[in-house]
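The other protein chains are all here in position, but one chain of the complex has been omitted.
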Amino acid sequence: MADLSVDLGFRTLKSPLIAASGTFGYGEEFLPFFDLDILGGVIMKGIFREPRPGNPPPRLHETPAGLLNSIGLAGPGSEKLQESIRRLRARTPVPIIVNVCGEDDDEFVAVAETFSAMAEVAMLELNISCPNVRQGGACPAQDAGHTARLVGRVKERIRKPLIVKLSPNVGDIVGVALAAQDAGADALSLVNTFLGLAVDIDARRPVFANIYAGLSGPAIKPLALRLVREVCRKAYVPVIGIGGISSGRDVLEYILVGAAAVQIGTINFREPAAALRITNEIEAEMERLKIGNLSEIRGQLQT
Amino acid sequence: MADLSVDLGFRTLKSPLIAASGTFGYGEEFLPFFDLDILGGVIMKGIFREPRPGNPPPRLHETPAGLLNSIGLAGPGSEKLQESIRRLRARTPVPIIVNVCGEDDDEFVAVAETFSAMAEVAMLELNISCPNVRQGGACPAQDAGHTARLVGRVKERIRKPLIVKLSPNVGDIVGVALAAQDAGADALSLVNTFLGLAVDIDARRPVFANIYAGLSGPAIKPLALRLVREVCRKAYVPVIGIGGISSGRDVLEYILVGAAAVQIGTINFREPAAALRITNEIEAEMERLKIGNLSEIRGQLQT
Amino acid sequence: MLDERGLIEDARSLGGNYHLLKIAAPGIAASAKPGHFVMVRVSAAYDPLLRRPLGILECRPPYIGLYFQALGRGTSMLAALGPGDSLDILGPLGNSFPEFPGKKVLLIAGGRGIVPLYHYAQVCAERRPLFLIYGGRGKADLPLLDRIKALRLQGLFIFSEDGSLGQKGLLTSGLEKIVREERPDVTLSCGPEPMLAALAGLLKPFPMQNLASLEAIMGCGFGVCQGCAVRTVTGALRKVCDEGPVFPLEEIQWPT
Partner (left out) sequence: MLDERGLIEDARSLGGNYHLLKIAAPGIAASAKPGHFVMVRVSAAYDPLLRRPLGILECRPPYIGLYFQALGRGTSMLAALGPGDSLDILGPLGNSFPEFPGKKVLLIAGGRGIVPLYHYAQVCAERRPLFLIYGGRGKADLPLLDRIKALRLQGLFIFSEDGSLGQKGLLTSGLEKIVREERPDVTLSCGPEPMLAALAGLLKPFPMQNLASLEAIMGCGFGVCQGCAVRTVTGALRKVCDEGPVFPLEEIQWPT
């Protein structure tokens, strides 16, 4: 039997497969479909201090092999999320990761502190890369300086491993990645969604009130894989690859370019038990390719 | 009957639909499928001074709703292309546009001069954005300064309208667009392909010898449309939108965000008569939406 | 709720873009109630990427019946399927209609909005007085009429905009009169948004409980994507897929 465990340096995960924030609800919703404990972790939908309604409908628009979303980080606020986390912990031992958001740096720090203090939480993921908060898609991860400052401040106040989630909507993602790493990020995750646009030609308006939205799904995989490789070549902290993963083969592609683990997002909507299928596919591919543990191939892309 | 003509300022085209470089061969190949004269123009496969073999196989890799290519600008060289252009002109009056390439600035200038001198050529498109020439995908369009210098030099030596084709693989495409405009570009076309990666997990190698390749097709449309809107908001020269167009509706989306015309690429491979179908669809949509000429809606996106 | 591989037993085109599918989906059929819906995967490939939400027209274990309009890419692909083809179905989803024992219930269906109400009528017609108002653009939009007539309804009122069947006009044009005459305790409605918006206005003066089944663009159908938000009169957003699709008519902020 293939051994799916992966080592992030600061922690070992049972599997390279982690459920991506915003695509896995608060975990509980997937309990009817499979045992969440097969996963390396479950990341909660991004959370702010206060409850947020999110953006007005429509919030989704399907594109060829892709999905544009403008959810706008709708959520119940920190307090309610703590309850959800306790409920989930009561049902499964899977590592729970909190996706920390903020309208400004102070809020990021405050939310991070709150969840750093929760025993049920394994790590934090700093979501400095959501394109749906501000119109035009601006976010802290588009600026290396801002990223460094914010990561530094958060790290000072927490006692859990910190994953920093990067945006693909930048000129130099490696620069931002290294800024986050040097400021103390324990791991990097990438990518968040790509800025995209859809137009309603009848209304002569953008489909979304916020104009731009974030593109995810199989359509973006070749682009995300390229960015993950670039970051893996330069960063020494572990990198968690994200973007369009829908099969065990996809996971191995990310590992080969250097990712230590991966997240699956949009595929969870299409197929609630996708994580179970993909876990089985990773195992099957590892057996076929005679790989005992993924560390044997991590970053082993021959060029 | 809807009037499909569009005005680029320096020239009026019969239709907003132009066949994109590298996806329409040398035009002749499409004569069996439809009358090319319905098009606003036909852009020849990118050309260097000398014949080039292009990259080794494999050169294509299909992705969900997308295509990665690493053709590497295979081509017969300037002299042979002149013959092809004359042959095509003998068969159809459609405006012929030459996609000018170069390994260095001098070659760009030389090739541009050659085709500027040809009476059969309507305009030139400067391909400073091909990701498949250098390993890693670098190209002049990733640098505003280089773009300005090169466009300035080319403009000095030609007497035809110059379209400058931009790369999406930059942090600030608007900056590059304005640099090209200020240096004398008569129009801008965007986007060229997005840098992407595919991995062969059996061989533990990139699928392509050049490692990265360029992503095109319906998958990229939401991303390209966003970039085209950004450039249209700031540039005063006409913008030609490119990326994933596969229907008349897609064309109207690009016009609404401000494009004066569009190019269709990958869809030509899937459907040799795509241009004919899309032309009919544009007409049908214009009639349905009671649009007499596309200038009525160009840039009229309500936000 | 489960994701199961349904096997198409029968596929029928009813003309005018309307289609019926009879699907063996024993797990879902075992627990589907009127008002529930399913998410159907239309393609093994990634275009279209998302499943499509469809109401459950009827449920006779191990079969469920779907009735849909082939409008866009997803539903057109569904329409091309035939007996022996299989497709992944997630369900039953949503909150379903309460039964309202002993109450006099008026069903108001516009076009394909008939789906959950037909299911309700089939399950509940024997147990309480049921009235149905059913409207569409024309005869071709009401292809289920024969089946509806076979239900034991206490009253059936047909409207067509072009007058090709029943009374001429929008069903909302005849609604007040029917409500005044039949004095229902409850209305259950489903149909295009403008119809539901009009109902919200028309029914306000009457002392009834009014429930409507809504449509929204859905990413997942089981509450995790937050894509299906609908605005309520308080300004709050609710998820149509798991907080609905059935909501009190007056709770929704209808477009004006």
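Order of writing sets the labels: A, B and C. Residues in every chain begin at 1.
In the analysis below, a residue touches a chain if its C-beta (ideal position, glycine included) is under 8 Å from a C-beta of that chain, and two chains touch if they have at least 3 such contacts.
A quick note: this is a predicted structure, and the numbers were derived from the prediction, not measured.
One chain is not depicted; across the entire complex it touches A, B, C. Listed residues B:A2, B:I38 or B:L60: the one in touch with the omitted chain is B:L60. Between the chain not shown and the residues C:Y18, C:Y46 or C:F100, the one that touches is C:Y46.
Seen from chain C, the chain kept out of the figure touches residues 43-48, 73, 76-77, 85. Residues touching the missing chain, restricted to chain A, are 64-65, 218 (touch as defined at the top). Residues of chain B that touch the chain left out of view are 22-25, 29-30, 32-33, 45, 53-54, 56-67, 69, 71, 74, 217-219, 246, 266, 268-273.
As a convention for this text, only the chains that are shown with their structure count from here on.
Contact counts per chain pair peak at A-B. Centre-to-centre separation between chain A and chain C, using Cα means, comes to 36 Å.
Within chain B, the positions touching two or more other chains are listed as 64-65, 218. Of all residues in chain C, those touching 2 or more other chains are 46-47, listed in ascending order.
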